[in-house]
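Every protein chain except one is present and positioned as in the full complex.
Up next is subunit A:
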Amino acid sequence: MSLTTILMTVFSTTFVYAAPLIFTALGGTFSERSGVVNVGLEGMMIIGAFGSTVFNLTFASTFGSLTPWISLFVGALFGLVFSVLHAVATVTFRADHIISGTVLNLMAPALAVFLTRVIYEGKGQTPVINQSMGDFTFPILSKIPFIGKILFTNTSLVAFIAIIVGILCWYFFFRTSIGLRMRSVGENPAAADTLGINVVKYKYMGVLISGFFGGIGGAVMAQSITLNFSASTISGQGFMSLAAMIFGKWNPLGATGAALFFGLAQSLPIIGAYIPILSHVNSVWFQIAPYAITIIVLVIFLGKAVAPAADGQNYIKGK
């Protein structure tokens, strides 16, 4: 295998595995920046994966090759609707955020598999989708010597979109007044309230946007990697995204970077087999490497992770 081919494989597998994590981790930043801890990302992904797959299977003949892209949007809406549960519980009814997030993680697989059995005659998994997100080669960029081949040929389009969305989210939080307000609600809701910011509205917004992105994350997973929906479609990616968000210090760019890093780490076992020096190393090392490296990087370079000051606290007006 030539160096170019190896690098191309590294980048494309990295992007494929990172895309769902990027979207979901971005979702996490919205919720937590507005002060609502979100351990329910896994559940939001499951609902998004379920909604998008059912839509894809039902409407593939109508929308043809556009289906997976519309399915992403449908998955996002499913995630958004599902996250209302978390918003109502934490913002309106002052539930403990961890409890409510855990409810999402318990409810999502139960509800999604229940409905899958209702729709698909008792089977716990859907059929495989025909219209999936395949490889994408950028028209002009792929002609650039070397770089075009490794970065822009046979790669994951949705991952590039995810990275752009990550940059937009950063812009939103740190360069717009709405973003500033949302952050202020997560840092000091009482002060924000005094300034006339509607704390409840911003918290709802934060959680619902996180549901929207978590739903996309799950949908990307189903449309590009697993290609169907079952109880094991989402197995820990939501928690990985949560970790990516903390790793990225609650910053959209950091979260995007951390998710890309996790994606790269996931591609290790796949590419390890092709690299001569690494090919005789036992595969278990590649399997645990992503997780071990994450811990080591965190310990050495990042130190204490500091969440938004009022993250996880319920805001009670006048108290």
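Assume a contact is a pair of C-beta atoms (placed from the backbone, for glycine too) under 8 Å apart; a residue touches a chain by one contact, two chains touch by 3 or more; residues count from 1.
Note that in this section contacts and distances are computed from a predicted model.
Participant: Identify the UniProt protein name of the omitted chain, choosing among "Acyl carrier protein", "Circularly permuted type 2 ATP-grasp protein", "ABC transporter permease protein" or "NADH-quinone oxidoreductase".
Facilitator: "ABC transporter permease protein"
Participant: Touching the absent chain in the whole complex: find that residue among A:6, A:70 or A:107.
Facilitator: A:107
Participant: With the missing chain put back, one of A:3, A:140 or A:284 would touch it. Which one?
Facilitator: Of the candidates A:3, A:140 or A:284, A:284 is in touch with the missing chain.
Participant: Give the residue, chosen from A:3, A:195, A:277 or A:299, that touches the chain omitted from the document.
Facilitator: Touching the chain that is not displayed is residue A:299.
Participant: Of A:65, A:176 or A:235, which one is in contact with the hidden chain?
Facilitator: Residue touching the chain left out of view: A:235.
Participant: For subunit A, enumerate the residues touching the unshown chain of the complex.
Facilitator: 39, 85, 88-89, 91-96, 98-100, 102-103, 105-107, 109-111, 113-114, 117-118, 122, 200, 232, 235-236, 239-240, 242-243, 246-247, 282, 284, 287-288, 290-292, 294-295, 298-299, 302-305, 316-319
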